[in-house]
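Below: the structure, in structure tokens.
All protein chains but one are shown at their positions in the complex.
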Amino acid sequence: MTDGSFELDELVSRTVDRRKFVLGVAGVAAGLALPGSALARFSNSKTIAFAQPDTSAGVYPLLLKGAKSEAAKRGYDLLESHANHQLDNQVNELNTWIGQGIGGVIVLPLDNNAMLPLIKKAHDAGVKFLDYSDKALPGTDGWVIFNNLQGAALVGADAGRWVNRTLGGKAKVALLTHEIQQTGKDRIHGGIKALKKVAPKAQVVAQHEGVLAAECLTVTQSLLQAHPDLNVILCIADDGALGAEKAFMQTHPSAARQRQMYIAGWDGAIPVMQKIVKGGTIRSTGALDLVGIGAASVRATANAIEGKGPTRINYPYVLVSQSAAGKRIGRQLIAKYGA
Amino acid sequence: MNEQPVVLAVEGITKRFGAVTALNDVSLELRAGEVLGLIGDNGAGKSTMVGVMSGALRPDEGTVSVDGVERSFANPAEARAVGIETVFQNLALVPTLNIAENVFLRREQYGPGMLGKTFHRMHKSAMRREVREGFERFGVTLPPVRTKVSALSGGQRQAVAITRAVLWGSHIVIMDEPAAALGVKQTELVLSLVERLKAHGVAIVFISHNMQHVLRVADRIAVFRLGRKVADIDVHDQTTGAHLVGLMTGAA
Partner (left out) sequence: MAQAESAGRSWRKPRAPREPRSGGLRRLAALLANYQSGGLLIALLVMGAIFTSMSKNFLTHRNLTVILLQVSIVGLVAIPQAMLVLSGYVDLSVGSVAVLAVAMFGQMARVDHHSLALSIAIALAVGAGWGLMNGVLISYLEFSPIIVTLGGFAGARGVAETITHDVTQFGFGDKFAYLGNGTILSVPVPAVIFLGFFVVGAYIWYEMPLGRHMMSIGADKIAARSRGVSTKLIPCVLYVFSGIAAAAGGLILTSELDGASPSIGIGLELQVLTAVLLGGVAFAGGRGSLWGVLFGILFIGVLNNGLILLNIGPYVVNLAVGAVLVAAAGADAFYQRLERIPVAAAEPVAAEPEAST
């Protein structure tokens, strides 16, 4: 009994020690990102790191799906990020990969400036460094770019047309954004700009922070108390759009009231696209073909490593909406993601 | 002299810690309504004796009898169950609970009816009343029973801890340095409480370094030196501190 608990005590405290809990969760994640066996297991030059740091985002599994299938097709091992959306973790794991001398890495930078020294380090170590973002970083070996402003314009214009068609041009608009993220600024500010261009009389009545479903749920619950006659809610991400829609439905809106609500997001998450196609109050999303982007990321990186084929890929947003064309795109993406 | 029955008798107690014999064939007797002073230098065996009597230590040899029945204690709770309570220097009071809550900690009374019986609803007013009456019985003047212990002085805390022991039916109370680190008036509060408990028939073992305190309250004094009891004397007018110190140090 005593011996047993002592052993357990020992075991766990050793584990705790190794995981460097003093450094907090960051330490844990960084610790997990350093699997010692990886060095022995992988033939390094045939290894690509897919450094999408936000692994708990709804978009991640789809990105990974594309990346994995492309990596398998090209004969590469794929490493995943454990940065957990924290910049210091991201820098740590990039340093580790560069130190291991893997073939190449493609990064969604959490901070563009923090990448510049790493790009130089990667070059010195012979590791290809690509970025996957809304703009190309200087000195990289290639990129996969999706232009948030282009996606913002698609959704904003669709919302504007809906305002004109349904409400005769007048509408109360709320924005759920995440202002410290460039993506958030581009999507939301670009979106409202496009909306106003089409429907100049639309009026922004509220702007609040909210990204995750749970956050947007509570924010929208309160918003609808302040503005029961709200017409448009632009959410920085589809996860939030789901929360906003639930908050709206909790008010038990009549069918007529539902017809006067337009909720939109970006990303092209499956549940959101299904709701759009089915015909609810979530009416559009600026969708990125996530599987396609994941695959393109690995393709561009592999091309850079092998020195042949395109390494600069621009991936556009597509509009999933309740128009016939928009629904068709939605169904295509759902089918592509599904199996 | 005291014709009361013997309530606590330890006989032939020996306790060794490795090569060290902390207690060597020591016997003590304590009668109801009697205060036995226990004195001796550090390392004389007082603390070991307290440990044996309070159930914290098991003797290697010898017996402990309470009310004429031989007992063997596995822990202090068992000693408490037969009426021996030890008030240690740390007092075991919870500072953020009030006086009444401390007195009834782990002995809470349940209220009447189904709520009390089935859902363990406390009878708070009854507990407060009992504490108040208990203090009155022993003539202890304390702040209201809803006062938190953290707000009490050292002497008041001693008084609460000692009174708690007696309220819970202990008829033998062992006090380990009850007046240590107290001021003059705080000490008076404690010593006079000891005297009144004695009048109520409580048997008390009183351990102290302070000769004045011991001489003031004790009826008999047992002097320890190097693990043995070297004297067991009735306190009378001629007993002086100097004499006792002589016994303690072996000069007498």
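So that you can tell them apart, the chains are marked A and B in the order they are listed, and the count of residues begins at 1 in each.
The definition used in the following text is that a residue touches a chain if its C-beta (ideal position, glycine included) is under 8 Å from a C-beta of that chain, and two chains touch if they have at least 3 such contacts.
Note that this is a predicted model, so its numbers are computed, not measured.
Touching the missing chain, out of A:L242, A:I282 or A:I313, is residue A:L242. Considering B:P5, B:G169 or B:G183, the position touching the chain not shown turns out to be B:G183 (whole complex).
One of B:R71, B:R121 or B:R228 touches the chain omitted from the figure, and that residue is B:R121. Residue positions on subunit B in contact with the hidden chain: 76-77, 88, 90-97, 101, 105-106, 108, 119-122, 132, 135-137, 139-145, 147-148, 150-157, 181-183, 185-186, 188-189, 192, in rising order.
Residues of subunit A in contact with the chain left out of this view: 5, 8-9, 12-13, 16, 19, 21, 24-25, 28-29, 32, 55-58, 60-61, 205-209, 212-214, 217-219, 221-223, 225-226, 228, 239, 242-243, 246, 249-250, 269-271.
The rule is short, and it goes like this: only the chains that are shown with their structure count from here on.
With each centre defined as the average position of its C-alpha atoms, the distance from subunit A to subunit B rounds to 70 Å.
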